[in-house]
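Pasting in a structure now, in structure tokens, and then I'll have a few things to ask.
What follows is chain A.
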Amino acid sequence: MNEIQVTSGLLLAAALFMLGLIGVLIRRNIIFMLVCVEIMLNSAGLAFIVAGSKWTQPDGQVMFIFILTMAAAEVSVGLALILQIHHQLKTLDGDAANSMRG
Partner candidate 1 sequence: MILVAFIAVLMIGGVIAWITSQWNSILSRWISLIALIVNFVLAIFIWIQKPTIESSNWIVQFSAQWIPSLGVSFSLALDGLSLLMVLLTFFLGIFAVLISWNEIQERVGFFHFNLLWVLAGITGVFITMDLFLFYFFWEVMLIPMYFLIGIWGHENRRYAAYKFFIFTQASGLLMLLSILGLYFIHGRVTGTFTFDYFQLLNTEMPADVARWLMLGFLAAFIVKLPVVPFHTWLPDAHSQASTAGSLILAGLLLKTGAYGLIRFVLPLFPTAAAELAPWAMLFGVIGILYGASLAFAQTDLKRLVAYTSVSHMGFVIFGVFAFNELAMQGVVMQMITHGISTGALFVLAGTIYERIHTREITSMGGFWNKAPFMGTIGLIFVLASLGLPGLGNFVAEFLTLLGAWQANQVLTIFATIGVVAATAYSLRIMQKVFLGNFSSDKIVPDLSLREKIIMVPLVIAIVWLGLFPQSVMNTVKQMISAQFNTEQIISNDTENENGSK
Partner candidate 2 sequence: MEVSKINIIDVLPGIFLVTASLIAMLSIAIKRNHKLIFGLTTISLLGVFVYLLVYASNHRFTVEPLFIIDGFGTFITGLIVMSTLAISLLSYAYFEQREERKEEYYILLLLATLGSAILVISKHFISLFLGLEILSISLYSMVAYLRKRPRSDEAGIKYLILAAFSSAFLLFGMALVYSVSGSMNFSGIADYLSSANSLPLTMQAGFGLMIIGIGFKLGVVPFHMWTPDVYEGAPAPVTAFIATVSKGGMVVLLVRFFTQIDGFRFPVIVLSFTIIAIASMLIGNFLAIRQNNVKRILAYSSIAHMGYVLVAFLAGGRLGVEAVSFYLVAYFLTNIGAFGVVSILSDHDRDAEKIEDYQGLFWRHPKIATVFTAMLLSLAGIPLTAGFVGKFYLVASGVNTQLWLLVFVLAIGSVIGLFYYIKIIATMFDKSVGTETLALRPRLYLINLITLFVLSILMMFYGIYPQGLIERIQDFLK
């Protein structure tokens, strides 16, 4: 894989990352925030794969699999928590969960 392709691959990942990041920032719904975080994680995974292919190593892909696993675990815990939040606050608005401050 030549240098240009690596750069564009990384740029794609970065674009995805920014997309996720902006999503987290502008979304108030906690589930969407979670989803956007997942996008960011996956963009990082993509970056790993691009980098791995640049060096023709399997490490990047190994890492991607770990990221996927971790994201899954995280989402499972996250959804459970969101359920609980919804149970208590009757809303999924992230900004509503602000009882602690100062």
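Picked so that all candidates are chains of the complex that A comes from, given by their letters.
Assume a contact is a pair of C-beta atoms (placed from the backbone, for glycine too) under 8 Å apart; a residue touches a chain by one contact, two chains touch by 3 or more; residues count from 1.
A quick note: this is a predicted structure, and the numbers were derived from the prediction, not measured.
S.K.: Of 1 or 2, which one touches chain A within the complex?
M.R.: Candidate touching chain A in this assembly: 2.
S.K.: State the interface residues of chain A toward candidate 2 in the complex, per the touch definition above.
M.R.: For this pair, the touching residues of chain A are 6, 10, 13-14, 17, 20, 24, 30, 33-34, 37, 40-41, 43-45, 47-48, 50-52, 54-55, 57, 59-60, 62-63, 66-67, 70, 73-74, 77-78, 81-82, 84-85, 88-89, 94, 97-102.
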